[in-house]
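One protein chain is absent from this view; the other protein chains keep their places.
And now, chain A:
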Amino acid sequence: MTRVHDMGGRFGDGPVVPEPEDVKFHADWHPRALALTLACGSLGLWNIDVSRHARESLAPKDYARFAYYEKWIAALADLLVEKGALSADELAAGQAQGESALAARRLEASAVADVLAKGGPADRPSNIAPRFGVGDVVRLRAMPENVAVAGGHTRLPSYAAGAMGHILRVHGTHVLPDSNAHGLGEAPEPLYAVALKAGDIWAHPEHPQDEVILDLWDSYLASP
């Protein structure tokens, strides 16, 4: 199911408005929302795919009207309740009902630099040989949906679904978001950069030589 977050190729959003490099945030609560989300992420209750899926699972009306960091905060509150770190009563009251058993996992100020520097790589050791090599022609899955979980997370944008392309790079073996977002394991697969001709995905491409490149997992692709 295509969701409101999958907006590549959509019409009607108006101009892109450039801004100076020194503008980092547009309201005092924005950096707070960012930091709160990162700090809670280090509690280890979810992975990046779960958190992306939580944002995508906001009601479409909310997703469309919320500012960027409002989406983050709403999804964070939803995840904290879903994972049992907070109760709905606590959210409604604006007050905690006692300390959490997870407090030992709290991100300390002294650990921030190390945690941010360590990152969270998505590549995994693997003995799965890539099915495709550079230059191979592939067809992308026709349905931009999670094929294992109805309405679940996927990283195949709808504008590219069903298109033909060719392999531009082989990235190695990476965690599969469609699985990892739903507690079904990391299920690592070969990941490829796939080039699509603009004229194969748009009725009115701007230029015959233009291309769009997507990073796509092995199971998103088939031989034509």
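Note that contacts are C-beta pairs under 8 Å (C-beta built on N, C-alpha and C of every residue); 3 or more make two chains touch, one makes a residue touch a chain; residues count from 1.
Here, contacts and distances are computed from a predicted model.
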{"item": "Absent chain [UniProt protein name; select from \"Branched-subunit amino acid transport protein AzlD\", \"Response regulator transcription factor\", \"ABC transporter permease YtrF\" or \"nitrile hydratase\"]", "value": "\"nitrile hydratase\""}
{"item": "Listed residues A:78, A:136 or A:200, member touching the removed chain", "value": "A:78"}
{"item": "Hidden partner chain, residues of chain A it touches", "value": "5-11, 13-19, 21, 23-29, 31-36, 38-40, 43, 48, 52-53, 55, 57-62, 67-70, 73-78, 80-82, 85-86, 88, 90-92, 94-96, 98-100, 102-103, 105-109, 111-113, 115-123, 146, 149-153, 155-157, 159-160, 169, 171, 174-175, 177, 182, 191, 193, 195, 202, 206-207, 209-217"}
